[in-house]
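A single protein chain has been removed from this complex, and every other one stays in its place.
Should a chain be cited, it is by its letter among A, B, C and D, assigned in written order, with residues numbered from 1 in that chain.
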Amino acid sequence: MTKLQNPLTPKVQLQRLTSQRWVMAVLALLFGLVLWQLLWMLLKLPAFILPSPAMVWQKFLVSLSSGLLWRHFSFTLLEVLLGLLIGSSLAALLGYFLSKSAWLENFVSPYLVASQSVPVVAIAPLLVIWFGPGIFSKVLICSLTVFFPVLINTLVGLREVPQDLRELMRSLRATPAQTLRYLELPASLPVFLGGLRVGATLSVIGAIVGELVGSDRGLGFLINVGRGQYDTALVFVAVITLMALAAALYGLILLLESRLLAWQTWRKTV
Amino acid sequence: MTKLQNPLTPKVQLQRLTSQRWVMAVLALLFGLVLWQLLWMLLKLPAFILPSPAMVWQKFLVSLSSGLLWRHFSFTLLEVLLGLLIGSSLAALLGYFLSKSAWLENFVSPYLVASQSVPVVAIAPLLVIWFGPGIFSKVLICSLTVFFPVLINTLVGLREVPQDLRELMRSLRATPAQTLRYLELPASLPVFLGGLRVGATLSVIGAIVGELVGSDRGLGFLINVGRGQYDTALVFVAVITLMALAAALYGLILLLESRLLAWQTWRKTV
Amino acid sequence: MPSSPKIALEVRGLSIAFVETDGSLEVLDNLSFTVEVNSFVCVIGPSGGGKSTLLRALSGLLTPSAGEIRFPHPSHIGPQTGMVFQKPNLMPWRTLFDNISLPLELAGRSKEEIQQATQEMIDLVGLHGFEKSYPHELSGGMAQRVAIARSLVQDPEILLLDEPFGQLDALTRERMGEELLRIWGERRKTVLMVTHSISEAIYLADRVLVMTRRPAQISLDLPITLPRPRTEEMRYQPEFGRLAQLVHEQLSQNDDAMAMPTKSKVA
Amino acid sequence: MPSSPKIALEVRGLSIAFVETDGSLEVLDNLSFTVEVNSFVCVIGPSGGGKSTLLRALSGLLTPSAGEIRFPHPSHIGPQTGMVFQKPNLMPWRTLFDNISLPLELAGRSKEEIQQATQEMIDLVGLHGFEKSYPHELSGGMAQRVAIARSLVQDPEILLLDEPFGQLDALTRERMGEELLRIWGERRKTVLMVTHSISEAIYLADRVLVMTRRPAQISLDLPITLPRPRTEEMRYQPEFGRLAQLVHEQLSQNDDAMAMPTKSKVA
Partner (left out) sequence: QASSAPESDAQLREITLNLTYIPNVQFAPFYVAIEKGYFAEEGLRVTLNYGNEADLIALVGSGNQQFMVASGEQVLMARAQGLPVVAVFPWYKDYPVGVVSLKEKNIHTPQDLKGKVIGLPGLYGANYIGFEALANYAGLSDADYTLASIGFTQVEAVVSQTVDAAVIYLPNEPSQLRAMGYEINLIAVSDYLDLVGNVLVTNEETIANEPELVRSVVRAFYRGVKAAAENPEEAYAICANFVENLSEADQAVQQAVLAESIKLWEIDPQPGTQQERWENMQEVLLQLGLMSQPVDLQGAYSDAFLP
């Protein structure tokens, strides 16, 4: 048996290529652009409602070179990263403790659910009074948005830790900290990362909502500016930028996932 | 060995009681009320920023007897239920097909992430123009909000289906439909239900956001009315009602969970 | 022994290698053998040698790197194999009863039929009273018996058994062996069974295949000419001892050839 | 044999019953025995009889319904038990190497120490070359050997082994048994091992405990007086046969008492 190497036929090469995440993402992007251009040409909507890709690209370059886009983008980025970090860490922490105590979970979860269903606008004055009109209240809103999906997936992930392995750890007299590090963390990681995927995407929305409620910086504010000045191309630039931000965060988590969960890949026969 | 029955000492009875979900939830509610009353008395904030529980209760009774609350609540309820149903079914369906094809997932996920990061207010014009100002556009927004967490957890849940059991099903020559029904569905259920928990909670927010953007009915509209008329007690009534709605949905899913995942309970020794 | 040597299973030049980061791990190397219809064949070989890999290839779970597997017997519309995995592979959310009845549900049998056939199997493997227990409430041996019952209940043409009795106590093991022989005798199945017990192999089989270390080949294809039905006494007859000796020697030889088993790779 | 009969493990009036929806399932019933320091005790009994339950209680994973478990030997600061479960119980995200080194990591050993001790164990159980394989890439027997290596690497005072050799081929099984005896002899451990092989029990142990069907009691406590070191020839000596005969009879008797094992419950 010497012919164990897989020959690189064109078909195999194509398969390899399409299994690469970024290749498909780029294809999807191109597809989307073409669709947009077609829509624009067919529907003949006024530019105010649907600008052409070229117009938006133009606006993108202008707002990039004027520093406008970067200024607002960096502000939103900061909010999103802080919010994601704070929200998901707190969620993971709380999730861990809740999973250890059924009565604590039963006591706390009504609050959590309630806190998730309050629209930000309803409590905006209270937020401003308590946390000021600065970046803090936006990061708070963003953290709150991230919090819940990460928390629930932490709880579910920890519950799914195999009982057999818990027994193994106990038979090895592992401390709670060791059990967390060596068993619970890796075992609940797949589900936790799923929560983080949702959380990262929502964090962008959270930051934008915070900015829309009251702010003078960030991509959410830029959307408002564009809408207020009937500059739809600017709105598109802001929206596409935040889409890209969300996609980048998502991609990063997928990358992390494929690194951390490499053990899940099942070896094929040659 | 005859003394195998656990004696019902006061301590045991207390433990049984606190392990009951609703008991703790009621306790949490009471605790929250007391906290609110204390806050109100200590902070001495004007009533239009933080009304007292008694004032809100008064307003609740009034708006209940006038039919105001019920009219708006029932509208929101309809939106939420429709949105949850549609959003989570579509998410489960799409999740299933995406999990079967890596390239499809890679192609579609950029769109999904992008669609999730667009704030509703930014696309509201298009939504309203395309789908009209009626209930449809709100249900759509609600479905979109529910969609993502359910989709991701469907994907993660399906990925976590044990490979050994997949092999078992293949060795039994199960059709894809049978594999879905007998293996994939039950095996991914815990994680899927986690996604549904998040989705149900978010669906309430989704409906409210849809109503805030443009509607003449629903709890979101009621919040707007209350805010517009500086009737903070009414805002609180609406917010608390939607909190209760979210909590009820969440509780329902927990109930479903404890039914469907009863097999996970590990029998204790007597 | 079946009178006309019809072939149930034909393996020709079967090679299987797993992809590894730094090359590939050859597990089976150019394996060829046939199994006659209604015969009972036992496979014996060293741990990590490739027995489970062979069975998984036979039941279509692995794509061979080279060679072919055929089920030439005309009565087989498609390969109707039933498999007992080395692990019990039970569904944790299904009760014992529902785990055993799974193949029947998949085959779309009627409720009554399922109820009856499953209960029969449960009694056969001595698990009456545990119908409603979940897998995590079963002992290791009980779980293994559930897996055996699940493979038998579907009444397949070819039974592939991967160490089905590994976690059973001596008595239960003997009883399960007897039951297997009885079923095989009554319903005339083709059985390919992996076992680690030399005496079990000889007691049950028409033929014993001894496999070498990885990459595995068949080093001995031993027909067991002991008459059927087999009895306990046969275990103490010289012929039985001679056969056991042969297998044991062959295994030791294979073992000596590479005193400490290490991994060999094809880069 | 240890000269002074110090007690490593004392079980007194141990009863264990599981809660069931319709009453409780009594598994162990008023079990009492002691294990002397540095002795090698084998437990043998029917499938589903309660052997694993006993071991899990001894390692503190189950709370007894009644009775007590003590580790009176003063050198034991807390019960330093090492356990091999009936299932391999490997962590799927850890490589073979990392699964074996887990107890050492938990004990906070140094990097070099871990590297050396783990590699030694890997070589001992014949898995050299598979250090970087993940559990799902191992055969059943290989996984079981990993579990054995993991329990040995931590060098515990009391070893609790639940059918550790169940999925190993005859030769590997014998070799692992020899290794266990060697380690036991060298490091002077107390071993309590569940096995289904009568001859293995007699070959390895100082004492064989035979358990009855559920609710389990000890029906025979048989001292094995064969001299050590044990040799292959002893297996064919009349004394060995006599002892095996005794155990076998006891098992059959227990079995006959309740021909088909069914579930009995206390409401």
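Here is the rule we use: contacts are C-beta pairs under 8 Å (C-beta built on N, C-alpha and C of every residue); 3 or more make two chains touch, one makes a residue touch a chain.
Keep in mind the model is a prediction, meaning the values are calculated, not measured.
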item: Where the missing chain makes contact, among the chains that are shown; value: A, B
item: Sole residue of B:G32, B:P133 or B:G251 that reaches the chain not shown, by the stated touch rule; value: B:P133
item: Residue among A:V56, A:V113, A:V191 or A:V213 touching the omitted chain; value: A:V213
item: Residue in contact with the excluded chain [from B:V23, B:L185, B:V225 or B:L256]; value: B:V225
item: Absent-chain interface as seen on chain B, which is shown; value: 45-49, 121, 124-125, 128-129, 132-133, 213-216, 221, 224-225, 227-232
item: On chain A, residues whose C-beta touches the chain left out of the figure; value: 46, 48-49, 59, 62-63, 66, 68, 121, 124-125, 128-129, 133, 213-214, 216-217, 221-222, 224-231, 234
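The criterion applied here is as follows: only the chains that are shown with their structure count from here on.
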item: Highest C-beta pair count, chain pair; value: A-B
item: Chain C and chain D: spacing of chain centres that average the CA atoms, whole Å; value: 27
item: Inter-centroid spacing, chain B versus chain A (mean Cα positions, whole Å); value: 19
item: For chain B paired with chain D, centre-to-centre distance based on mean C-alpha positions, whole Å; value: 49
item: Multi-chain contact residues (two or more partners), chain C; value: 18, 87, 136-137
item: Multi-partner residues of chain B (at least 2 other chains); value: 163, 264, 266-267
item: Touch-based graph of the chains, sorted into line, ring, star, complete or other; value: complete
item: Residues of chain C that touch chain A when the two form their complex; value: 15-20, 24, 26, 29-30, 62-66, 136, 215, 266
item: Contacting residues of chain A [partner chain D, same complex]; value: 164-165, 167-168, 170-174, 178, 182-183, 186-187, 189, 261, 263-264, 266-267
item: Chain C to chain D touching residues, read off their complex; value: 18, 44-49, 51-53, 86-87, 123, 126, 128-130, 137-142, 145, 162-163, 166-173, 196-198, 248, 251-252, 255, 260-264
